[in-house]
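A single protein chain has been omitted from the complex, and every remaining protein chain is retained in its original position.
Lettered A and B in written order, each chain numbered from 1.
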Amino acid sequence: MSVAQQPSSSAIPTSAPESAAPEEDIVLEVQDLHVYFYTQIGVVRALNGVSFKIPRGKVLGIVGESGCGKSQTSLATMQLIPRPGKVESGKILFREFNNQEPIDLLTLERNSDEMRNIRGDNISMIFQEPMTSLNPCYTVGDQIKEAIILHQGVDKEEAHTRAVDILRKVGMPNPERIAISYPHQLSGGMRQRAMIAMALSCTPTLLIADEPTTALDVTTEAQILELMRDLQREIGMSIMFITHNLGVVAQMCDEVAVMYLGRIVEWASVDDIFYNPKHPYTILLLRSIPRLGSEEHIRLESIKGSVPDPYTRVPGCPFHPRCPSFMPGLCDVEEPPETTVDGNARHTVRCHLYT
Amino acid sequence: MASVPTTAPESAGKKKKVEDVGQIPQWKLMVRRFRQSRLSVAGGIVLICMYIIVILAEFIAPNDYQKIEADYQYARPSEITFAAGWPGIYAQQAILDKENFTWTVETDYSTVYPINFFVEGHSYKILGLFESNIHLFGVQAPAKLYFWGADGQGRDIFARVLKGGQVSMSVGLVGVTMVIVLGSIIGTASGYFGGMIDNLMQRTIELIQSFPTLPLWLALAAALPREMPVVQRYFFITLVLALVDWTGLARQVRGKVMAYRSADYTAAALAAGGSHLRIILTHMLPNALSHIIVVAALAIPGVILGETALSFLGLGMLPPAVSWGVLLRDAQQVQVIMLYPWMLTPGIAVVLAVLCFNLLADGLRDAVDPYG
Partner (left out) sequence: MVNFLIRRLFYMLVTLFFVSIIGFALIELPPGSYLDSELQRLRQLGGNLSQSQIRSLEIRYGVNDPTYLKYWKWVSGAVRGDFGESFEYKKPVGELIWGRLLFSVTLAFSSLIFAWLVSIPLGVYAATHRYTIPDYLITAMQFIGVAVPQFLLALVLMVFATTVLKQEVGGLVSQRFVNAPMSWEKFWDFVSHLWIPIIVISAGSTAWLTRVMRANLLDVLNMQYIQTARAKGLKEGVVIWKHAVRNAIHPLVMAIGGVLPALISGEVIASIVLNLPTTGPLLVQALIKQDMYLAITMVMFLSIMLIVGNLIADLLLAWVDPRVRLE
């Protein structure tokens, strides 16, 4: 069991606490990640000290409104933060195998061979827009083969066989034909399957899925989620699943991190998030989803206000301007530290209500 | 606009700016965006200066642009000296080379002739209206002030470039006016009425675009009788340039009008009994105006370059009229340029004018349509 983290946003204990169980096998550990964008109008602090862990074979859901930094977290892990963004500080520790000495991805040069070998081979990624995430000028098969040839060093024919195999695995009807099709000949759901095939072609240790089903219709979404879940169990990979849809979280994830304005405000198992939410933001998020079986004619609640202007820095707790339990003099002055809930080391929250 | 009730005070200033974006009129936004591109503003300012100088050509130039001075053939640009504490020049004089029996122009360094301001000289009329004989500056005889040297007949190139600019720089504006008139009428009709008219117009445009530009200009210009009076020829040459250039604008306007045609307010205006003409004039043209201006501004450099090329080839303006192209015709031989490089000064004027128009048009386009 992991220990509660220090109540400071900047210092993460590097020495393993005595209570850390040896069997805890963490694939990815992000520590106090800061990502800033230096634009002409000002500095946008996209991530302000994000820390989380993904255990091997588990699915971590990262939830939050648009603009809270979910996607930047995933891009930072891949070292693909677009300009003018920059990782200011933090560590991203990655262990390909259990008990291996972790590699801090941020110490690797962005375009170095080591980083590129991890990208697409050990960590791969699926994007939100299946319509635009495949290159329109090359066939689906060619794009999958590209990764296989690059990372597995096989010849073209072998790569083609493997590409067709993986296309079959993601449930494509007639994979031989799909392999020689161009992306514009496929539907959105098929393209997303092709993307998943590409991401899984090198059996990654960690899959980052950035809102993979947002652009799909509900039936296709269900199929894709089921496919991902099945493949995850089969390959035994970990998934960082980014979404704003709590329904999807319930279906997919083992653990959930709720993000607000570049910080993780609550982290817990999926059951704790749904049945024992602590942070006012999490509570409000949960109230804003419609439920079956709830009383009729009850209005869905929405969270008042919206995410503040990204150029400004909100003092104290970033959520205080919108928080129903706002305590003047405390919340707008002091940033709440990370605290464990009810002594459960696997449930942490950042809110003055629980300090 | 998002509004957050209690964000930090530092965001207040920004909020105010964001709010007023929604309130100020469209054209003010465009002006604001235009002023942000400094190069375009600079281009615009240089152009305004050039137009003023060109309009006042006779006042600013010390010499008559037509006066032939046999003694000053290919005279060098006058050397400006500050030897007397005041800008002045040395006189040049033609000397007979007794070995080769050729005349050369040499500078006499013995006396400095100071440059004086507001001196009397030959009479002229500005814009054909105001008669005067005062010139911005000049020197006393026997010295002659040749800022940019003289041509093969001893005519002052400075005066000729300024005078030539009257043709070359106005051709752009007049030509583009014709382009706007032709392009908007045809484009609007084509887009508004559609059907047969549209089809006919589109095929015509495609046909015109099937001719390479310059050969078409050449063929059209060659059809003009060579004995035409200068003003008439000026008008027809401009028309020739416009006749080839309007197609692009017509297509743009057509596209815009077709989009407006399907807009609800057009249907509403039709239902309210508005006539076609009224709908076009009050609803469509004002909307398309900014685009028309941008396309027109982008077309000006082409028209200026077209006139210059035609005149250079001897099919545009013809001497004794002067334009930059006509002047550059004297610099056709490499030998001439190597011996008398100042003969190329009209070329610098062309490049400067076209460059500034391009910069200006670029800024205008970004201001009207930042993503286009």
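Everything below uses one rule, namely that contacts are C-beta pairs under 8 Å (C-beta built on N, C-alpha and C of every residue); 3 or more make two chains touch, one makes a residue touch a chain.
On a predicted model such as this, the values are computed, not experimentally measured, just so you know.
Colleague: Who does the absent chain touch among those shown?
Modeller: Missing chain, whole complex, touching shown chains: A, B.
Colleague: Of the residues listed, A:Thr132, A:Asn174, A:Ser187 or A:Ser325, which one is in contact with the missing chain?
Modeller: A:Thr132
Colleague: Which one touches the absent chain: A:Lys58, A:His151, A:Lys169 or A:His320?
Modeller: Among A:Lys58, A:His151, A:Lys169 or A:His320, only A:His151 touches the chain that is not shown.
Colleague: Considering the whole complex, which of B:Leu29, B:Leu218, B:Leu239 or B:Leu285 touches the chain not shown?
Modeller: B:Leu218
Colleague: Mind pulling the chain A residues that touch the left-out chain?
Modeller: Residues of chain A in contact with the hidden chain: 78, 80, 111, 116-121, 124-125, 127-129, 132-138, 143, 146-147, 150-151, 182, 184-185, 195, 198.
Colleague: Touching the absent chain: which residues on chain B qualify?
Modeller: Chain B touches the missing chain through residues 206-207, 209-216, 218-220, 222-225, 301, 305, 308-309, 312-315, 328, 331-332, 334, 337-338, 341, 344, 347, 350-351, 354-355, 358-359.
The rule is short, and it goes like this: only the chains that are shown with their structure count from here on.
Colleague: With chain centres taken as the means of their Cα atoms, state the distance from chain A to chain B in Å.
Modeller: Using C-alpha averages as centres, the distance is 58 Å.
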